[in-house]
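What follows is subunit A.
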Amino acid sequence: MSFALEIRNLKKAFGGLEVTRDVSLTVAAGARHALIGPNGAGKSTLVNLITGVLKPSGGEILLGGSGIGNLSQAERVKRGLARTFQINSLFPTMTVAENVALAMVAHDGADARVLDNISRDPALAARIGEHLLRLNLADTADRLVSNLSYGQQRIVEVALALALRPNVLLLDEPAAGLAAKDVEMLLDLLKGLPDTVSVLIIEHDMDLVFRFAQTITVLVDGRVLLTGTPEEVRKDQRVRDVYLGRRHG
Partner candidate 1 sequence: MEFPGRFKHFVGMACFAAGMALSAEAMADTIKVGILGSFSGPYASWGVQFRNALDLYQEQHQSKAAGHDVELIYRDVGGNEPARAKQLAQELVVRDGVQYIIGLEFTPTILAVADIATEAEVPIINLNSGTSSVTRASEFLTRTGFTQWQVAAPAGEYAFDQGKKTAVIVSADYAPGKDALDSFRYGFEKKGGKILEEIKVPLGTTDFSTYLLRIQEAKPDVALVFMPVGPMSVGFLKAYVDRGLLKAGIDVYVGAEVQETDLPALGDAAVGIHSVFTYSPYQDNPENTAFVEALTKKYGAKGLPNLATVAAYDGLALVYHMIEATKGKKDGTAAMDSIKGLTIQSPRGPVTIDAKTRDIIQNVYLRVVEKRADGVLYNKTLATQEAVKDPWKELNPE
Partner candidate 2 sequence: MRKPENTIGTSVPEMRSALRTHRFGWFEIVMLVVFVAVYYLLPGYLPLATQVAIMIIFAISLDLALGYGGIETLGHAVFYGIGGYAAGLYALHVWQEPISGLLVAAIAAGIFGIVSGVVVLRAKGLTLVMLTLACATMVHEFANSMRAVTGGDDGLSGYRIDPVFGLFRFDLFGRTAYIYSVCILVVVFLIARVVANSNFGLTARGIRSNAQRMQLLGVPVLNRLVLLYAISGALAGIAGALSAQVTKLVGLNTLAFTLSGNVLIVLILGGIGRLYGAVIGSIVFVVLSDRAAAIDPFNWLFILGGLIVLTVWLAPDGIAGRFSALTQQLRGRERKS
């Protein structure tokens, strides 16, 4: 079977310090996969390795079966790997619709077209409208992102990533800093994602993880401790020791 995203024996060392130690991980097509681990487990480094912010010291990253380890961040995006950011990285001076339009136009490779009038492109408008409706953002279409609430901005962050029509969506702590009701909204939204998108979510909010993920990988000290269903992870004594015990006591 082919995996949407496959990581083989990935290593990363900063000087003598090994931060990622021989990590292997597979995200099946259409999977809802979560990556958890205590602070300092190396989650951020792993995200950076997958998205291309950092170059691995060893190992392979495969997207849809082909290696992407040497590609730039932008090229990985083009191959169908989209991500959200821990800290919002949006276009604050532009409207929500424009934010989404930017991603769609970029994805279509139409961003350098000098003659197409964006407001006279019904197909584009329809796509944006549909996209925003699905993400419950239709009401905010004409508002500047900088005027939205933090929770709404987090959702726009997801909307931007999804507008790139990714095969794999990497969500980097999407619930960070969200109020409880916003987390519910986010969860609804994530559950409604189409099966064509495989999701890898890195999250601290255990409640969200266990309600959303089908598969969970636990990372400790730069190593994979365990990969399994939520049930298996919940029951595992080692996980309780290193992680759940400490946090959920």
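In this text, a residue touches a chain if its C-beta (ideal position, glycine included) is under 8 Å from a C-beta of that chain, and two chains touch if they have at least 3 such contacts; residues count from 1.
Candidates were picked such that all candidates are chains of the complex that A comes from, given by their letters.
Note that the structure is a prediction, hence the values are computed from the model and not measured.
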Any copy counts here: identify which of 1 or 2 touches subunit A within this complex. 2
Residues on subunit A engaged by candidate 2 in the complex (per definition of touch): 73-75, 77-78, 83, 89-98, 101-103, 105-107, 110-119, 122-123, 125-130, 132-133, 138, 141-142, 160, 164
